[in-house]
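Accompanying notes for the structure given below.
Every protein chain but one is kept in place in this view of the complex.
As written, the chains take the letters A and B, and residue 1 is the first residue of each chain.
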Amino acid sequence: MKLVPLKLVTIVAETVLESYLKDDLKRLGAKGYTLTRCEGQGDRGVRVSDVEGGNIKLETIVSPEVAEAILLHLSGRYFKHYAVIAYLENVEVVRGDKYV
Amino acid sequence: MKLVPLKLVTIVAETVLESYLKDDLKRLGAKGYTLTRCEGQGDRGVRVSDVEGGNIKLETIVSPEVAEAILLHLSGRYFKHYAVIAYLENVEVVRGDKYV
Partner (left out) sequence: MKLVPLKLVTIVAETVLESYLKDDLKRLGAKGYTLTRCEGQGDRGVRVSDVEGGNIKLETIVSPEVAEAILLHLSGRYFKHYAVIAYLENVEVVRGDKYV
């Protein structure tokens, strides 16, 4: 079976950023996403979910180039002022053409 | 500490497929799964969660052979007619005998 190597980008952020991040992903070339409601605690020492309605995890499978564009954008736009984390993983997918 | 390399198979699908997919995983050799309720938007341009009760993410850790069997089955059975995505990741587990 033919599998295609791609990048899984995971973003965990405050729920207030949901619509901004969805728009960012679309504009930067992601063809879809999965959103999961979650809770989190990070290095700011505040459990964000207690005060602002929780966190979201956005996952999207993209090409390496789109993955880098997403991370660059997040880094410049959100990292200074918001509790956002983002990371990449290598994945292998069926139907690679759906994602690029 | 001894870690065992295995495959993490992630399936994101419409909730209507939940019982079918759980049965598939069991029949194809998965020893367990984790199910998370989520939302998603993919290349069909429809936010499935708005019209059909959301999406599910099923995750299971299996041998490479079972992972391939799962992807082959999903590909033949669901990909043409349903909004299903599936991907593999490499994981390292403790207690590898639980999964195979």
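Just so it is clear, a residue touches a chain if its C-beta (ideal position, glycine included) is under 8 Å from a C-beta of that chain, and two chains touch if they have at least 3 such contacts.
This structure is a prediction, so every number in the text was calculated from the model and none was measured.
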Since one chain isn't shown, list which residues of subunit A touch it in the complete complex. 12, 36-43, 55, 57, 68, 71-72, 74-75, 79, 85-90
Even though one chain is not shown, subunit B touches it at residues 1, 3, 6, 8, 22, 31-36, 61, 89-95, 98
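We take it that only the chains that are shown with their structure count from here on.
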Between subunit A and subunit B, centroid-to-centroid distance (C-alpha), Å: 20
